[in-house]
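Heads up: the structure comes next, in structure tokens.
As you look at this complex, bear in mind that one protein chain is not there, while each of the others sits in place.
Labels run A and B following the written order; every chain starts at residue 1.
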Amino acid sequence: MLYVLGLATALTLLWLGMSGLFEPVVLSLGAISIVITLILSVRLGLKDREASPYHRIVAFILYTPYLISEIIKANFTVIKAVLKPDLDIHPTLVKVKTTCRSDLAKVIFANSITLTPGTVTVRVDDDSMLVHGLFEDGAQPEAFEDMDRRASLAGDGRSKSKPAPKAKPTEAPASETEATS
Amino acid sequence: MTLLAAAALALFVSIVLLLIRLFIGPTLYDRVLAVNSVGTKIVVLLALVGFLMGRPDFLDIALLYALINFVTTIAILKFFRYRSFQVSLIKPEAEQNGEAQ
Partner (left out) sequence: MEFLNDILAALASSGWRQIVGGVLCLIGGLSTIIAGVGVLRFPDFYTRLHAASVTDTLGALTLLVGMAFLAPGFLIVFKLALIGLFMTLTSPVSSHAIANAAYTAGLEPLIGRFTGKKIEEEGEA
């Protein structure tokens, strides 16, 4: 029921923001549309904890300034590489271990990696991700530990940064040399 | 307004550069990437043109185009992977891929 109320609030804000009119006809049309959308989403089963994670909004808003600063920093390195006469790049393929448990945290982590220029998530497995990086030093598994911790804090609500993922940094160079041939 | 026109011109130049990549792209994925990137630029260009012409209604079109652009990319990729649209994407895949490890 709480999720239905949250969806109704979001839809009302969306309608008012998109139309900007406060005449009775338009408002009643909006109310009818919102009710139809709510009935459809309840029948489709889109109102549970997984589909509408309202309880994570505050943590995610706290996560965005870090993400924006990372994006700006990464943008400048990529722009510098594009403008260099001899593009001095070093593409690598590394496997990054993640401590994120829920699907939402994994989505946040993988999307953050893809959103920062210079690194793209190529494959997502259960507890690791295959990341293609434009520079070798910026795409080591240690470089993602901070983002991993923050993403799991935003998605799972707790950071389970045990020393377990740190014990595996020797896997990545092996994967690079394998893919070279 | 002059700066906005300059930004619109820069977007035009960038779209032309991406169209070159679209036509000479060696693989299919280069072309899909170029189409997706052109779509992103068209969204911003629509909003810019709306500002230049003083008609904010263009923003609604830009919003719709942003959503359609995403669906287009996914649909093209799905078609060239399964050669059909009538395949469920949730199905577990047992495919052979060059796993680096």
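We adopt the following convention: contacts are C-beta pairs under 8 Å (C-beta built on N, C-alpha and C of every residue); 3 or more make two chains touch, one makes a residue touch a chain.
This is a predicted model, so every value here is computed, not measured.
S.K.: If you put the missing chain back into the full complex, which of the shown chains would it touch?
M.R.: In the entire complex, chains touched by the missing one are A, B.
S.K.: With the missing chain put back, which residues of subunit B would touch it? List them for me.
M.R.: Where subunit B meets the chain not shown: residues 2-4, 6-11, 13-18, 20-21, 27, 29-30, 32-34, 36-37, 40-41, 43-44, 47-48, 51, 56, 59-60, 62-63, 66-67, 69-70, 73-74, 77, 80-81, 95, 97-98.
S.K.: Under the stated touch rule, tell me which residues of subunit A contact the chain that is not displayed.
M.R.: Those residues of subunit A that touch the unshown chain are 14, 17-18, 20, 71-72, 75, 78-79, 81-83, 86-93, 110-111, 114-123, 130, 132, 134, 136, 172-173, 176-177, 179-180.
Here is the rule we go by: only the chains that are shown with their structure count from here on.
S.K.: Report the inter-chain centroid distance for subunit A and subunit B in whole angstrom, where each centroid is the mean of the CA atoms.
M.R.: Averaging C-alpha atoms per chain gives centres 20 Å apart.
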